[in-house]
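Selected chains only, in their assembly positions.
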Amino acid sequence: MNDDILLRVEGVEKSYPGVRALKGITTFIRKGEVRALIGENGAGKSTLIKCIMGVETLSKGKIEINVDGRWCAPRNAIDAKRLGMYANYQHVNIAKDLSIAENYYLGRWVKNRCGVIDWNLMNRQSQQVIDKFQLHVDAKAKIRDLPVALQAMVTISKISVNEKIRLVVFDEPTALLENDKVEILFRFIRELKQQGIAVIYISHRLEEIIDICDTVTVLKDGAYVETRPVCDVDKEYLISKMVGRPMEDIYRISHYPAGAGLMRAEGISVPNQFENMSFALHAGEILGFFGLVGAGRSEVMRAIFGVTRITKGQVCIKGKPVKIRSPKDAMKRGIGFLTEDRRLDGLALEQTMRINVNMNSYDMISKWGIISLARENQRAEEHRKRIRIVTPSTQQLVSRLSGGNQQKVVIAKLLCRQPDILIFDEPTVGVDVGAKEEIFQIIQNLTRQGKGVILISSYLPEVMGLSDRLVVMAEGRVVDTIGKERLERMTEEDVLRIASMTGQSKLSTGVAS
Amino acid sequence: LAEGKSFKIVWVSCSTESEFWQYQQIGMENAVADLQAQYGITIDFSVAGPANESETESYLRTFENAVASKPDAIISATQVPDMTTAIARDAMGMGIVVNFTNCGLEPVGSTEYIDCYNQFYTTSSGDIGDTAGKIMLESLAKLGYTKGTIGMHFSNINAALAPRMDNFKAYVEANSDFEVLDTLFHANDMATAQANAENQISTYGENLVGLYGANNISGDGIALAIEGAGIQDKVVSIGVDSDSLEIEALAKGTLDCIIVQDAYGQGYASMKNAVETLLQGKNPEAAKQVLIAPAVVTTDNMNTPEFAALLDPTMLKK
Amino acid sequence: MTSQPASGNQARFNARHLLKQTEISLLMVITVLFLIASLGTANFISAYNLTNILKQSAVIGVIAIAQTYVIITGGIDISCGAVAGMSTLMVALSQAVWGLPVWLSLVVALAAGLICGLFNAFVIHEFNVPPMIATLGTQTILRGLIKVFSNGGTVSGINKGFAAFATGSVGFVPNLAVVWLLVAVFGALLLKYSTFGRSILVLGSGREVARLSGISIRRTNYLVYGFAGLLFSIAGILLASRMNCATPTAGMGYEMNAIAASVLGGASLSGGAGSIVGTLLGTLLIILIDNIGIQFGVDPFTMEVVTGLVIVTAVVVDQLKKRAK
């Protein structure tokens, strides 16, 4: 009976200065089992994973893996790899200066007979993996040049390059992926399961868990709550266990009648990124944007925000044409932008939460260039309470916060500036259900105040559930703009079909206005 | 009556890693030994200073720190007189005997800062330049040259030592038709000194008839370049101040002549004077500034005991 | 330490918050050296020697503060010593050769420093040249220019009153040190309380983050290198007063000491971290080692070995303490 137990976690505790991240976790995972790990932001999921993989040392307890009958504990990443344990960490951990092929073989480069690295072989085999995962890129492409979603797929597909695998961990792999990539991932997980490999799967998207996992473990505030077979539970049950209270449909927010035009894009283009984009945003409106990876949604918003230069067309704000040359310009004109890659361009990781929250709005709390530290602190505290950022203090370095809490910091930063036009690019990446609800409430409040919200999300239920209108993009163009009534009649499949229907799409739709 | 007294004396060098200043130090150390034996006193002698001559502020700092450690006497050599006068005056005011060797606060003959030091032994930089110029012309004449180009090499730009270059150039140009090039500097890095000389050799080819290196590293670099190019019979090479590589070069003939200051003698005299001033309560020397002439050492005379010691004072080390 | 809940503003004023870990470690190392020297030598604890140490720290100290600012942005300024040297020369030339009044000579020197700093920013920002190379270039150019302007010689003839500044003092504190400490206090406050200070911290943590947070990278770069240039030239002015002349080698090799002082004090060469108090202590440590060596009469070669060991030890102590936590 015990032979098929692959991993045992017994009484595991882990403390960081000022934080007890794990408070006595005990659980067993069997071969071929797909185990979900859920909990609120900061519950300790990622920490548990790092302990299992041996990259963080335990404060107490033990974790062992069954290696053909022997119980072993990895002491570091090298050990873990030797024991056949692989992890896909929450923060895309990938060498950005190197090629995809090389990242696949990181640390275990293939050598030819002469003992030198066999680039031909590596590139060839990598290309096969890339093709299997349908990524449509060259194995020699540098990671730095890829969109984040694709980078995430590279780290996922990387696991399949290994030979002896016993345990695979996915820490929020789908946060940045849209449906077809999620399907590819699920197929991969089933494949692993069939080979008797155990999988630990962390996600804040509960329907995914019900879809792919066998059992689910709930953590709360670093403590173990329970483990149950997935067939015994439903979404509502899990939410109540995680959050400690039942929750209604989180996408149900009040909508307000669209007011005056806030911003209008008129045929804007950036070469090689997108072409002839037109859309309008009104006060009190949530304008959703959907598209597949690389559809160019983020690129459009970056251009509007002054990160890249628009070469054709123009942007009007409140009816007046404006030239936005830099993000600073954009902010002055009342635009706020929450970027999709928080680690790259959203957060100063090695600075305190307090600085990060205030980072883009020091001009609002300073006079003659002198900052009011009291107000700085007060604002940080305010947001910490308002969107429940789990941190021992506002002086904590952001790099030490859990993923979801980092995301909340970026949102707090955006709100601090009180912009009229808010662009949210994947705002709920890695955020737990409870916090998602709060973010949606915030968005509702914003629209009630007559602000305009642009919401980009690769998660269809979210964009479809929240948007007043939905712009669907493909290959750098608008393929359709769907109004509220039409949207309510559509299924996810319908929207997906539009997004991938690049060929015919131009016939069926005009331009949003 | 001097018996049993003890003195603390600090040598504030302007470059501890230079052999020239180390030779001075040997002179001082020998003097310490002799004086201790002679008067039955004990001398606590210590050395301080920056590694390189270009570190002028570090030199000043060392001088200040030396004064702060309240010794009985300080012997020093300064590359920047302007900066040193105030601290030297302070030291004298605190009753510390301050002697300068080789590089002092003012040229011989000037008395503006006469209150800032006790005694100064030196060799005139101008004399060195003149002597080198004279030898250069004589040697070129021997080889039958009447026209050509002469290169000058030195470590760092330095006001006090500039006459070594200026006088050489002036002498040569006043007394002949040879062209003297601008000085090339190498910051006392031998490889750079060598590269500089090599580059001159390749630039001027046959036209290059003389090379003058105004300190030992310059002489080393010149000798190495000449050896590499195999032109020791075609080019007159003169160095200033010695080190072991230069001595070797002189023996080989890759250097024709070295103008040598009596570093050992200056160091010895400075120490002796400092101790005697302390013992007698006044400076025994009649003149506060004493000139010691440079010597000309060639392949022919280098092995006489007198010149051998001049070239390599380590032989004298007790 | 950082993870304690902030119990409001009162908590800000206890020692553990006032000094960061690295600063405490440095203070420890310095105290140990101090004790050794005061017990082991007769004249270390004398008013003359203590003022000496302060006086000697001033020039490097001011440069190191500016260097810390640059390092926080993730840059580095190799030209610091040369800029200081150029300012020293400008003071000397203005006073001795061009016959300008003292105040004007200072203006000339400061202008020279500012221009050099802005030139650095120009090359770094407009052409995206790595700061290390840009400032190395500037250093080389300046060293050449200094020799061209001074004809390679010492420029003396500095105004007596101006030169006397370096030997004067306010109470026990030498004038030079007063300037240094004023710059430090100003620098620390600017870093902590100004939007400029925050901008450089954020810039150092990530260019993209800074840009998307509406911080103008151009503006911040020009400001920080310009500000550094100004401080370098203040150091140069102090140096002119201290040396009572300008030598073509003035300020040479200061970059290493200044960078070392910064990094000892907790600055990270990859940007985003640095402390003025730490830099102050780092400077003091470097100067102290030399002073103590001479007090003990250690021979200069051995002294170099010891200096290297002390510098490494200071950082090792810090790291071990951090680890022990």
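We just call them A, B and C in the order they show up, numbering each chain from 1.
Simple rule for what comes next: a residue touches a chain if its C-beta (ideal position, glycine included) is under 8 Å from a C-beta of that chain, and two chains touch if they have at least 3 such contacts.
This one's a predicted model, so the numbers in the text were calculated from it and none came from an experiment.
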item: Protein chain stoichiometry for the whole structure, using the labels that appear; value: A x1, B x1, C x2
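In the analysis below, only the chains that are shown with their structure count from here on.
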item: Between chain B and chain C, centroid-to-centroid distance (C-alpha), Å; value: 34
item: Approximate Å spacing (C-alpha centroids) for the pair chain A, chain C; value: 43
item: Overlap residues in chain B, where contacts from two or more other chains coincide; value: none
item: Contacts with two or more other chains, residues of chain C listed in rising order; value: none
item: Parts of chain C lying in touch with chain A, wherever the complex brings them together; value: 1-6, 9, 192-196, 198-199, 201-202, 205-206, 208-216, 272-273, 325
item: Chain C partner contacts - residues on chain A that touch it in the complex; value: 16-19, 305, 307, 326-328, 330-332, 337, 339, 344-352, 355, 358-360, 362-363, 366, 369-371, 373-374, 377, 392-397, 400, 413
item: Residues of chain C that touch chain B when the two form their complex; value: 41-43, 46, 48-49, 52, 55-56, 59, 147, 152-154, 156, 158, 163, 167, 239, 242-245, 247-253, 287, 290-291, 293-295, 297, 299-301, 303-304
